[in-house]
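With one protein chain removed, the remaining protein chains of the complex are shown where they sit.
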Amino acid sequence: MPTMNMLQAINNALDIAMGEDDKVLCFGEDVGSFGGVFRATSHLQEKYGRARCFNTPLVEQGIIGFANGLAAQGSVPVAEIQFADYIFPAFDQIVNETAKFRYRSGDLFNVGGLTIRAPYGGGISGGLYHSQSPEAYFAHTPGLKIVVPRDPYQAKGLLLAAIRDPDPVLFFEPKRLYRAAVGEVPEEDYQLPIGEAEVTKEGSDVTLVGWGAQMEVIERAVELAEKDGISCEVIDLRSLLPWDQETVAESVLKTGRLVITHEAPRTGGFAGEIAAAIQERCFLYLESPIARVTGLDTPFPLTLEKEYLPDHLKIVEAIRESVNF
Amino acid sequence: MPTMNMLQAINNALDIAMGEDDKVLCFGEDVGSFGGVFRATSHLQEKYGRARCFNTPLVEQGIIGFANGLAAQGSVPVAEIQFADYIFPAFDQIVNETAKFRYRSGDLFNVGGLTIRAPYGGGISGGLYHSQSPEAYFAHTPGLKIVVPRDPYQAKGLLLAAIRDPDPVLFFEPKRLYRAAVGEVPEEDYQLPIGEAEVTKEGSDVTLVGWGAQMEVIERAVELAEKDGISCEVIDLRSLLPWDQETVAESVLKTGRLVITHEAPRTGGFAGEIAAAIQERCFLYLESPIARVTGLDTPFPLTLEKEYLPDHLKIVEAIRESVNF
Amino acid sequence: MTTTADIHEPTFLAGDEFSIPTFRLLQQDGTLHEGAKAPELDQEQALAIYRAMVATRVLDERMLAAQRQGRLSFYMQCTGEEAAVIGATAALDDADMIMAQYREQGALIYRGFTFDEFMNQLFGNELDYGKGRQMPIHYGSRKLHYMTISSPLATQIPQATGYAYGQKLAGDGQCTTVFFGEGAASEGDFHAALNMAAVHEVPVIFFCRNNGYAISTPSIEQFAADGVAPRAFGYRMHVIRVDGNDILAVYAATREARRIAVEHNQPVLIEAMSYRLAAHSSSDDPSGYRSKKEEEAWREKDPILRMQRWLGDLGWWSDDEEKALQESLRREVLETMKRAEKRPPPPLDSLVTDVYADVTPELQRQLDALKRHIRQYPEAYPKGARALDPDVQADATAAKGEK
Partner (left out) sequence: MTTTADIHEPTFLAGDEFSIPTFRLLQQDGTLHEGAKAPELDQEQALAIYRAMVATRVLDERMLAAQRQGRLSFYMQCTGEEAAVIGATAALDDADMIMAQYREQGALIYRGFTFDEFMNQLFGNELDYGKGRQMPIHYGSRKLHYMTISSPLATQIPQATGYAYGQKLAGDGQCTTVFFGEGAASEGDFHAALNMAAVHEVPVIFFCRNNGYAISTPSIEQFAADGVAPRAFGYRMHVIRVDGNDILAVYAATREARRIAVEHNQPVLIEAMSYRLAAHSSSDDPSGYRSKKEEEAWREKDPILRMQRWLGDLGWWSDDEEKALQESLRREVLETMKRAEKRPPPPLDSLVTDVYADVTPELQRQLDALKRHIRQYPEAYPKGARALDPDVQADATAAKGEK
């Protein structure tokens, strides 16, 4: 099986989707001949022509408005937002339009073909505006699906699933791992399920839940915790909307403890939703409070980025506290 | 003491603020000579002139961008967004700019003078786009303050506090109560604190938390519950950011039970944050799972609005379930 | 690509270099302007256009009255702008996509949306295509290529650019026409849409209804420029300003715009100058922000009367026909309204369907809980109870029987 980094896996997924279906289009700022500032769309214009892979003017609300129209028409747009930090000018098009298109028309029209890709997350010295993790802003929006892959294999399978999914999907890519995460990725077409979490490690004392780049951080924390003799169960949520309550609840019913982590600020972050839902479903089985290990309730800093981030040491401390409660 | 409805109380607060400080400006779509589609700014242009109370072109991102610049310059803008459903085109200006202005400049510049008013909420046959409660979208944004008044008295005191607060404030007004809520409101200037919840009723069996128009709904539910002999403590959160964890935690330490309600969809709603924080702080004292009574995870409907809304009957059922757990 | 001429004095331009005239064919008395030539329009199509204009007017009058009687929660009239909307629609191919703002019911009428279809949406009953989810006037029709209305202003404009780009790739010779008000044209989405359409050479017609007001805001407080038309120069786009109350001019301009769009894959901007004769909506009272005199002056320019006179002069239309048409339309509106009012609400499941292509497990749980709750308190949720269980109310069954 070939080895790819995450960008190559994403590029490969786009290539397969465009090769298979003429209706698939890729566009966004610098996406055309240059192949995107991260090069996720490299060579796609060469291969499929300027009509199907192109630069747009610099206007995110226009990119998503245009993409909504294309999807309503029956095309399968894959729109790139250059950084997740710059998705907010398109917020109205996404939250009021994309998400509500099918519902408001009674399914006369829908934009199910739409996929929006955006690199998210910190750890790259990006400061306030090249580091944000905005998933929770969208997770409050019925009608959207939200997917975050953790490694190249997941990225390819989930992106192909997202493009073909009958609903609009926001696909947030952990840019810190674009080149850092390397792994075996099948050459051929495959899909991974949207809406299903994955138990990446079984254990009995505490459940860890995360997504995207945090999965690697959790892994490091779990290594430390297991040295202490704490048996950890690890769940990659993969989809935040809809999210797989069953898998998480089942695990917590077993372990009695839950630690959730994300990079975004704590207040209003998606860990709050998970905690609220799980305390409701697993109330009598919880042996300690559900813990959240998150970014601080501040904009994303630069010089003190390491201090801000929910790293493996903060997670392992939360695990210990949870187990020793 | 004179009796006012909520619109009159808001108009009165704006009048006092503009009368006292030349730097206070009111603007937005139809805000000028017409006084706003709900008439919250009636007569202000007459009284303070076109330079200080005026119509803007129809562009929410421009209204808030303009307001951010004005606030940075030292003015005290009170910008109206005609319906909270239409605040999303300004999402980038609010979330990336308003919220981060002071932090990113190390307090060289700030937009603390800014207040954004917007009518929110359902119950008025408004369907998808005249009913939304978007508070949770903003509550994930450090740097913003969010205030929601429940009645005319609160509206006036909180709005005056918001205008004079050193931080930017989103002021969401429950439009269902604009004319329906009537009460005594002092003629003179007064302020109510931002960041402090209010215990509006003491009780011992269960704590109810809400804000804005839901407070009236809670009241009706509590009447029913008390008939069953359930003693309810009721908290009006008033500020969602920062929110008063102490008051809520203190109450739950006493009652051992918590029911939170809001109109917005459940997933990602602010009740999740409250539940997550309170289960952490009150874990050993909780006698039943924290319950959320909210809108469905769908866009806001029309014909079946009554069915969608978290009304008093749904709340009283949640109270009963919580107490009988 | 910029011009190369040089100047050595700091001379500022301010737009006085050009002026944008208004294209007019028909005078208010029903005769053509001197030198004007009517577009090719046979009697059949002319009458189809005229009937649609009258039907729009009658529907609007009746439904506003129904709103005033409390039978309807909300309504918006097209009154005064029928020629702009229907003239443009008539110049399109029936399979061209229309993406409207909300005041373009005339386009639907022209394309054959029935009064029953209107009423079902207005009353949000079980037959409403939108399943009773949106406020009145948010119509949509897939078979008539009319995108379901969305309240957030201007969002449909860049969507139209995208839709038309898809049509261009599909190569089926269709284009998209997007309607919007001069107020909505202030939104950022407008700028995005026009620029992208010009850059990507998209067959889309941007049809601006400049009716002088955005709710209470007069256009003079909306923009300082000479209307919306000169913005086209900022994108390098074909543009024409047309008398929006002149059915012939609107038709001719749009037909030519469609030719440019479809044959050359070039977007076109049309600015139709008109006036919103009625209130903004049933919630609005314009007496607070404009004069009766101003309204009267525009009432004199009624586009329907203007066309009626033209048809009369041609001998294509008589007073008797007019009377018969008006009466039959009024009757039809009232009958269909009564039918629609009586129909039951959409089923309870419609609360959670269409959020996604399939109902998610969490939504199913929420629906199940809601059903249990409604069964506990059926009288508190009459529509829900009825929708949950068709036997609950006899008239619900009766109404269903009519289908």
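For clarity, chains are labelled A, B and C in written order, and residue numbers in each chain start from 1.
Everything that follows uses one rule, which is that contacts are C-beta pairs under 8 Å (C-beta built on N, C-alpha and C of every residue); 3 or more make two chains touch, one makes a residue touch a chain.
All of these numbers come straight from a predicted model, not from anything done at the bench.
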Where the missing chain makes contact, among the chains that are shown: A, B, C
Options B:Pro142, B:Gly210 or B:Gly268, residue touching the unrepresented chain: B:Pro142
Option touching the unshown chain, where C:Phe223, C:Trp316 or C:Tyr377 are the choices: C:Phe223
Subunit C, residues in touch with the chain not shown (by the definition above): 1-15, 17-25, 33-37, 186-192, 195, 198-199, 210, 220-242, 249, 252-253, 256-257, 260, 268, 273
Absent chain, residues of subunit A that touch it: 29-30, 32-34, 37, 54-55, 57-62, 85-86, 88-89, 125-130, 266-267, 296-299, 301-304, 306-308, 311, 313-314, 317
Subunit B, residues in touch with the chain not shown (by the definition above): 25, 51-52, 54, 56-57, 59, 61-62, 64-75, 77, 89, 92-93, 96-97, 100, 102-110, 112, 142-143, 145, 166-167, 195, 242, 245-246
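Convention: only the chains that are shown with their structure count from here on.
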Farthest-lying chain, centroid of Cα atoms versus that of subunit C: A
Intercentroid distance (Cα basis), subunit C paired with subunit A, Å: 39
Centroid spacing, where centroids are CA-atom means, of subunit B and subunit C in whole angstrom: 34
For subunit A paired with subunit B, centre-to-centre distance based on mean C-alpha positions, whole Å: 30
Where subunit C touches two or more other chains at once, by residue number: 133-134, 138, 150, 152, 188-189, 350, 355, 360, 362-363
Sequence positions of subunit B contacting 2 or more other chains: 61, 85, 88-89, 128-129, 267, 296-299
